[in-house]
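Taking it in order: structure first as structure tokens, then the write-up.
Here we show just some of the chains, and they stay where they sit in the whole.
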Amino acid sequence: MSYESVHGGAEPLMLDADRCFDSDVVVRRIARMLYEETRELPLVCPHGHVDARLLAENAAFPEPTALIVTPDHYILRMLYSRGVPMESLGARASDGAAVERDPRKIWQIFGEHYYLFRGTPTGAWLDHELYDLFGVRIKLSGVTALPIYDAIAERLQSPEFRPRALFERFGIEVLVTTDGAADSLDSHRAIRDSGWTGRVLPAFRPDALLQIASPRWRDELDALSRTAGTAIADYSAYLRVLAERRAYFKSLGATSTDHGVEQPYTEELQPEGAERLFALALSGSATVDDERRFVAHMLMAMARLSLDDGLVMQLHAGAMRDHNAPLFRRFGPNVGGDIPVATEYTRNLRPLLNAYGNDPRFTLVLFTLDESTYSRELAPLAGHYPAVRLGPPWWFHDSVEGMSRFRHQTLESAGIYNTAGFNDDTRAFCSIPARHDLARRVDANFLASLVARHLIDVRDAREMARALAYDLAKETYRLDGPLTDAH
Amino acid sequence: MSYESVHGGAEPLMLDADRCFDSDVVVRRIARMLYEETRELPLVCPHGHVDARLLAENAAFPEPTALIVTPDHYILRMLYSRGVPMESLGARASDGAAVERDPRKIWQIFGEHYYLFRGTPTGAWLDHELYDLFGVRIKLSGVTALPIYDAIAERLQSPEFRPRALFERFGIEVLVTTDGAADSLDSHRAIRDSGWTGRVLPAFRPDALLQIASPRWRDELDALSRTAGTAIADYSAYLRVLAERRAYFKSLGATSTDHGVEQPYTEELQPEGAERLFALALSGSATVDDERRFVAHMLMAMARLSLDDGLVMQLHAGAMRDHNAPLFRRFGPNVGGDIPVATEYTRNLRPLLNAYGNDPRFTLVLFTLDESTYSRELAPLAGHYPAVRLGPPWWFHDSVEGMSRFRHQTLESAGIYNTAGFNDDTRAFCSIPARHDLARRVDANFLASLVARHLIDVRDAREMARALAYDLAKETYRLDGPLTDAH
């Protein structure tokens, strides 16, 4: 059976002005009003994965496939799930299997399978991007793929499609990247030195240096040592260098750190314990369980450093990385093979929150891939501990239904003022406006549903809509603080 | 950033007649009709935390802050979560830190932060209470806090705001309190002896006597011993005294017991096993794991006693108490630091349900803080075991969205007739009408959404609305039985 064949003709692509809003007239009217008040607000992007080099170099984007298809794990995973081989999408296998190198052929396959994205956030973002940014007015399909490819390719050559021009056109007020602890931040420095006034800030992500059971750990440590210009022979040196790196990140505008873990386990080890685990790591004999305890300890250490340097701590928990081991061995990470697991916050975070969660200097932004924790653990934690804010729906849940569930399941215990506003969390630079637009629409619709049921009044809803679209992200991530003003 | 400053002026406070109802005209029309048929039904309050002394003494309430703010852990936790120190809310710290003692200043802080409660049940209950009971017609805020305080304070002095007058005005048919096993129930006796006809009944909660690893256990046992007027030197004496206390509670109208546990683990120990654990407890050496098994055993023992005395057994599972240990050490329990954990019912309750769940003499009302168990475990259990009823959404989930989710996720496996109606579960006496009103509105709206989709007809919906608002609570808690008729 071939779904592709069914919808061959070129159909018009339209973006309805009321998309995402409930069709109920009362809700829709209010949602539209609230959205109109937030749609033009500047974009605050406190967490994402855009490469700073993009804005440092400000070169033209190569061509549509390299821009849109091959780097997007949302797209790769869905195509792969319906039988499209990775090789035919241009992914280079470690075993040297033949790989498709013609971007137009890859784009053609993408077009033929674009029906798979019906009703998904990828579909919504891409339609928005195609329509709004690239002026496409026909739906992507097998029939229309190449004409659309050519139209995009042409646009990408024009100066107004250079990254910095787009940054300004998008109305980005601040864009935060995610950078390894050993990263030199040369691109960030280059942006600063260039005289361009776009605000691009790094965020400190030391994950690779914490994973002491990983075969790559030693290389990471060596890289850190080189970047820092100092030997790291023991735990105290390691911790000192990490603190220095944080200070360096901060000097380039960083206001946050980020940590990714499978379970958000936290535990303060005795100094000897941390020393011992670090020595095991140096000797190459740390086990997975050693790593678990070391990471738990380092989360405590990082939180303690935040008391002093004021960096907001982000914790992304719940992804089992590279679940598809054969695919990982052939194509590496970030090809769509990460799968969530049930995640526990209440017990796991207790040591950290008991130590630092009552401290007004500390902010901890929690993310989850386990929606069952929204109402059970996360909203109660955020509605109690001064330090805790809930990050927006992440990854699989950054979607119309996912964002709606998040609000419906956290509002009543945490309110909206213990949430952190929106993150686009993307490496797809050109999708940033579409993602913020979708979030603002969903939040407007959510608030409208409260107003329509008289659970809040319009006056409150207007303030709340602005908070969700703009204020809370700036406040949570301390993007109005002295550091950033100095920029 | 200051949200408070944004909404300074006095804005009108309104309670829309259709609040909580979907704005869809079909649903709303039916919801309104169903609600009109239940709104004036008497309030059946089979589980809550009002202090019986309030109604025994029938003294005027002191002033607004002591009535509304300081005893309400929902309010304390939200204010604390956004950085308001406990001391500034009048909470006395064990370390003797300076504490705010001026109730008007505390109320002012409350008003300034009242925006945090937008869209929360606390906000909905309070707006209802302020409007309906205290005649307030402006929204609470930093600007309006003190005038509102004064208006409430004045009302509290009038005779019609005495507890018994309110009890009658509220239309409370029966109010059940929650009382420790060692409690003398003097207030309950005083109410009976006073000639006042308000029906106030105790419920038997022996938790403190089951927690054998707690440093407070010995004091609790001694208190029980004093109340019972007998020494308790071994397990059999302990069990006999508990049975006698149940009989005493029953003689004062009790129809139920209540048990709070983190996991609803049940297990029948051999008699020697229970004896041994009790002896360990007496010697002060019971461990947390001993306690876990002892509680599991005692839940079985309590269920067995229910076969004879007919007391309905309630089980509230899933709260990790005093998660915030530093806050607990400084301010004690019930300040908002309890956080839910994932909870397992299917395996944990199997021993108890296999032993007693098929017995027509037994009723077990189950509560949860883990909504993922609604459709997975609780509704299937209630839709099978004759003894099991589902308690209403509890604590964090006693809210518009929470109650709606409960109905949507339990109806199809358990029906409504295996649920227990509504509990207000409050220590805030003056919020009782607001809580019942909200529940009746949500249930009316839920049923209306079924009628509007032709899943039930209007005739059925009317019977179901009444059952949810009134009948099921009386039936489940046996409040129509001979005991209560004798009152």
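Per-chain residue numbering starts at 1, and chain names A and B are given in the order in which the chains are listed.
Here is the rule we use: a contact is a pair of C-beta atoms (placed from the backbone, for glycine too) under 8 Å apart; a residue touches a chain by one contact, two chains touch by 3 or more.
Given the structure is predicted, the values throughout are model-derived calculations rather than measurements.
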| item | value |
| --- | --- |
| Complete-assembly copy number [criterion: all chains share one sequence; 2 shown] | 3 |
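By our rule, only the chains that are shown with their structure count from here on.
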| item | value |
| --- | --- |
| Where subunit A and subunit B are represented by their mean Cα positions, the distance between them in whole Å | 40 |
| Subunit B contact footprint on subunit A (complex, rising order) | 24, 26-27, 342, 344, 346-347, 350, 353-354, 357-358, 360, 372, 375-377, 379-386, 388, 408-409, 411-418, 450, 452-457, 459-460, 463-464, 467, 471, 474-475, 480 |
| Subunit B - residues contacting subunit A, complex | 1, 3, 6-7, 11, 14-16, 18-24, 77-78, 80-83, 115-121, 124, 320, 323-327, 336-342, 369-372, 396-397, 399-402 |
